[in-house]
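A single protein chain has been removed from this complex, and every other one stays in its place.
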Amino acid sequence: MDDHAVDPHHPPHLSRRSLIATGALAAGALGVSAPAVGAMLGGGPARAATGATKKVTIYAEQLPGNLYGYGLAPGQATVPGPVLEMYEGDTLEVTLVNTTTQRLSIHPHGVDYSTDSDGSPLNASYNNPGETRTYVWRSHEMVAAAGRRFMPGSAGYWHYHDHAMGTDHGTGGLAKGLYGALIVRRRGDILPEKQFTVVFNDMMINNKMAPDTPMFEANLGQRVEWIAIGHGGTFHTFHLHAHRWADNRTGMLEGPSDPSLVIDNKDLNPGNSFGFQVLAGEAVGPGAWMYHCHVQFHSDGGMAGIFLVRNADGSMPPGAEEAIHRFQGHTHTHRS
Amino acid sequence: MDDHAVDPHHPPHLSRRSLIATGALAAGALGVSAPAVGAMLGGGPARAATGATKKVTIYAEQLPGNLYGYGLAPGQATVPGPVLEMYEGDTLEVTLVNTTTQRLSIHPHGVDYSTDSDGSPLNASYNNPGETRTYVWRSHEMVAAAGRRFMPGSAGYWHYHDHAMGTDHGTGGLAKGLYGALIVRRRGDILPEKQFTVVFNDMMINNKMAPDTPMFEANLGQRVEWIAIGHGGTFHTFHLHAHRWADNRTGMLEGPSDPSLVIDNKDLNPGNSFGFQVLAGEAVGPGAWMYHCHVQFHSDGGMAGIFLVRNADGSMPPGAEEAIHRFQGHTHTHRS
Partner (left out) sequence: MDDHAVDPHHPPHLSRRSLIATGALAAGALGVSAPAVGAMLGGGPARAATGATKKVTIYAEQLPGNLYGYGLAPGQATVPGPVLEMYEGDTLEVTLVNTTTQRLSIHPHGVDYSTDSDGSPLNASYNNPGETRTYVWRSHEMVAAAGRRFMPGSAGYWHYHDHAMGTDHGTGGLAKGLYGALIVRRRGDILPEKQFTVVFNDMMINNKMAPDTPMFEANLGQRVEWIAIGHGGTFHTFHLHAHRWADNRTGMLEGPSDPSLVIDNKDLNPGNSFGFQVLAGEAVGPGAWMYHCHVQFHSDGGMAGIFLVRNADGSMPPGAEEAIHRFQGHTHTHRS
């Protein structure tokens, strides 16, 4: 089954594997490009020596419909941009090519960067129109603090976005699609078979409204990773039908004594991000399952889409075609 | 002390005990009505064999004041509806009788259901006016994943609600009162002595405004379970005076190394739900304690109520009558 054939709205991913496949992965000592952080903080573990350095070039482009996107090659920008991934300890050198006539940047959440990679006008860290600039994102594992506590490492479901178009906070770039998912994993984390990025951006999902919102597809039992990101100026709650996850770092439980809440609805407000993995259709079976903002006038207004769980062999389950047909004809008017 | 005499606003509960008492509980193999989920996912634990199947009939009815409610018997619908409970592994077969002239449904959060029990128009899963339809809600325990991690089970403080009246997202039914609490417990969870359901629904609590909001009552030291649910189109924060809880699955700590936040104020936005147990008046004593939305113009506008903690013998503590009297005369106008 070809993802892109069945899911035209979903952008390509930049996984560790794809980076390796394209030759973009270059092993290297993290310490070369990074400041001598351990020394600056008066000692600490020699974490700077453990990671790999990957290089990636990202093209910021204008798209039809007054949108802007990030892409891994010229002419391939998407909304949202590609999923970027690293392991704790890795460094990602992002060379951003600004092909547009606007000032813009790329600002990451969660990872480590010097002020010149902040992506903010405050730190004069942005690309002028036509300019190419390299941003360095580092990461680290947890570090022992006093007692038995640890300062947290970089692992998380993060995101990156423009911080310079329109305003000094990138409000223009965010409104027009300059955002994407950034995942930092711990070694040993379970890898998914598929990934979906869902961005609640004002009253849209991935800058689309129903019925044009992405239809995410998987086969029954596939391990699917969702990365949910909030942007804009409106509050939202992300709800997925018939699936649930632990409200913690991985979405899974560490065991019976893991106290985490298990949820199927979570606040997704501007700047927030979270991720989780589900087994498609686990305990519920295949079908056309809704995901939507649970703020009522938002879902009624078009913030809804379909998570299509096919049969294990990829065939369509009973009723799914009809559900998709209903969704396509959804007028999102209030009939009360 | 008779709960219903002292707390006319609080609906009756459907506890495991009351189901047993009314003969509604029927032991049965979960696998009978459930799809062969384990087989569908290529193996997995034989969790389908462990649960009981309960049957319950719920009546959706129109109520005075342009409200609608769910109830366990004709003429007994309330806002919110009854608390439904199950243990992980149980199945609940909900036969919904639509006594109204409106299309409506019942959609649960957290539990397992096939598309025909989704409660959504998307999946043609609803009751037409006058129609009776059975929805099957299953549940399961956590399941081992790779490594030492577990895919989460169904346990949680969930809720159910209409998903078909007014719009395809049930906006009309939600606005008018079609909602209630659904609890899935793990075996061994501590059971409460009393339960309160608090629904923040637009600018109302359980579709009431102060001073008509529910006054929840308990005696000093009683173990009280709160289930908080958010609905509508507005953001809220739930605050309870003089009590606190852990922001995790049970509201309690697993021990000194449980890292959970302890809070007394939590976001309660549309589709959210959480629950916790407190010992009424623990470490603070009896009295009239406020619960309210902490968004200032919401509490000023009437999103507030009283948690009346009586003395251990059920008598009124000093000052409580006066506080209730003040609350009843509360005009909720801005005096600044």
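Points to keep in mind about this one:
Going in written order, the chains are labelled A and B, and every chain counts its residues from 1.
Heads up, the rule we're going with is that contacts are C-beta pairs under 8 Å (C-beta built on N, C-alpha and C of every residue); 3 or more make two chains touch, one makes a residue touch a chain.
Note that the structure is predicted; figures quoted are calculated from it, not measured.
Looking at A:101, A:134, A:167 or A:315, the residue that reaches the missing chain in the full complex is A:167. Touch with the chain omitted from the figure is made, among B:209, B:290 or B:316, by B:290. Mapped onto chain B, the interface with the missing chain covers residues 188, 190, 220-221, 235, 237, 239, 241-242, 244-246, 250-267, 278-279, 281-290, 292, 294-300, 304, 306, 312, 317, 319-320, 322-323, 326-327, 330, 332-336. Counting the whole complex, the residues of chain A in touch with the unshown chain are 35, 37, 40-42, 109-110, 112-116, 118, 120-124, 138, 140, 142-143, 145-156, 158, 165-172, 174-175, 230-233, 235, 246-250, 253-254, 258, 260, 267, 269-274.
Simple rule for what comes next: only the chains that are shown with their structure count from here on.
With centres set at the average Cα position, the gap from chain A to chain B is 32 Å.
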